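In this view, the complex is presented without one of its protein chains, the others remaining in place.
Order as written gives the chain letters A and B; numbering starts at 1 within each chain.
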Amino acid sequence: MNRKKQFTEGLITNNPVLVQQIGMCATMAITTTLFNGIGMGLSVLIILTCCNVVISAIRKIIPGEIRLAIFVVVIAGFVTIVDMLLKAFVPALSEALGVFIPLIVVNCIIIGRAEAFCQKMPVKDSFFDGIFQGLGYTCVLIVMCVVRELLGSGRFGGGLIDVANGFRFTLDGTGAGIQIFPESYGASIMTLPFGGFLTLGLLIAAMQYALKKAEDKKAKKAEEKKEAEK
Amino acid sequence: MNKIVKLALVLFAVSAIVAGVLGVVNELTYPVIDAQKQAKTAAAFASVLQADRFELIDFSNPDFPTVQTVHKAEGAGYVVTSTFSGAQGNITLAVGVDNDFKCTGISVIEHSETSGLGANAASTGEVGVNFRKQFVGQDESIALSNAGGSIDALTGATITSRAITEAVATSILAVESLS
Partner (left out) sequence: MNEKNERMIFDVTYQPQVRTVRDTQRIMLDVIIATLPIVGFGVYRFGWHALLLVVSSMAGCVFFEWAYRRLLKKSITIDDLSAAVTGLLLVMVLPPQTPVWMAVIGDFFAIVIVKQLYGGIGKNFLNPALAGRAFLTASYSGVLTVVMIDGVTSATPLGYLYGDSPMPYTLAQSFFGAIPGSIGEISSFAILAGAAYLIARKVIRWRIPLSVIGTVFAVSFLGGHAGYGRFEWALQNVCAGGVMFTGIFMATDYATSPVTISGQIIYGIGIGLLTMLIRYFGGYAEGCSYAILIMNLCTWAIDKACHRRQFGVSRSDFLAQKTAGKNAKKEAVS
């Protein structure tokens, strides 16, 4: 398979959140600080890639009748491992994301990719599919976090960046982030679920608009080409 | 029949492998997670009462349904954790009480109050610190200022403030009931 095509599909044309519109629950719930967004995105990326590889590797020996049950067992296994590792080594992230890490089990992105892609494709393709779809998810989370955090509390990189004693990255979630304008000016509703719905809705609209425009352009070009050939 | 047995066996094998892997990971991470949990509770306790050691004591008094645990610190006093309903959901609060039944400090361990209003009760910012400071030195007659007491409610979060104030009073009474 064409890696470049897989890459653009994962990030843009078949983006899990903005185009396939799956995995939206966590997307709206946790995108309040950059720390949460990157943490959640990377967790999903790792789980997705592992699940894709394992499911693709055993695709020939799992009977079709019980494939969904096996997918769920494999996914739940990886999610629990990641959950335990986060609790042990990045407790701040585990606390901030709360129930949304265990809930990755029922995140449609993972079971959706297993069903739609990995059970038919070789391991190598599945591996890259996991990476690129995971990256697409992470990118959307990051954009949403940046927008909501900035509008909601006037900050950038909360939990992740510490500027109190010089610029440094923190992994324990204690960094205050860069205050771009005073917090009292931020519309705190943007960090509440309402802000998630609003931001996601506007992002999807913008994405669809851009995709449609690109498609129109392509069609026009093809037509012109046809005409020229005539 | 044969087919069903085969399906069951495959599913069992997959589940067994996953369970085995999980067991190993749990073995590796459990001590770390446990140590962190204790450190967190210890930090909350230390912030409400100055003492070296906290000892869990038996407390089961049906008059205090919200009280979860009571820890005794020899010579210094007690720490009471209680869970009660705030404006949006349950709040878990640690209250330090000294031997004269005065509050020595409070710390919100868990909550789901409105961010920007009730959530300020737990915030590390100036508003939260000042709000919690008011409870130090209060006795069981504690009340909000609009009910004749001396605790100023958080702006726009009267319900949260009242719930916390009542919980502090309850915690002090619970300690009094011990002696």
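Here is the rule we use: a contact is a pair of C-beta atoms (placed from the backbone, for glycine too) under 8 Å apart; a residue touches a chain by one contact, two chains touch by 3 or more.
Bear in mind the structure is a predicted one, so any value in this text is a computation, not a measurement.
**Q** Let's see if you follow the contact definition: name the visible chains touching the chain that is missing.
**A** Counted over the whole complex, the chain not pictured touches A, B.
**Q** Among A:M24, A:I131 or A:M190, which residue is in contact with the omitted chain in the full complex?
**A** Counting the whole complex, the residue in contact with the absent chain is A:M190.
**Q** Taking the full complex into account, what residues of subunit B touch the chain not shown?
**A** Considering the whole complex, subunit B reaches the absent chain at 87, 114, 116-117, 146-147, 155-156, 159.
**Q** Spell out, residue by residue, where the missing chain touches subunit A.
**A** Contact residues on subunit A toward the absent chain are 184-190, 192, 194, 198.
The working rule: only the chains that are shown with their structure count from here on.
**Q** I'd like the Å distance between the centres of subunit A and subunit B, where a centre is the mean of that chain's Cα atoms.
**A** Roughly 33 Å separates the two chain centres.
**Q** In their complex, what parts of subunit B are in touch with subunit A?
**A** Answer in residue numbers: 6-7, 10-11, 14-15, 18, 21-22, 25-26, 28-29, 32-33, 36, 115-116.
**Q** Hey, which residues of subunit A end up touching subunit B in the complex?
**A** Touching subunit B from subunit A are residues 58, 61-63, 65-66, 69-70, 73-74, 76-77, 80-81, 84-85, 87-89, 91, 188, 191-192.
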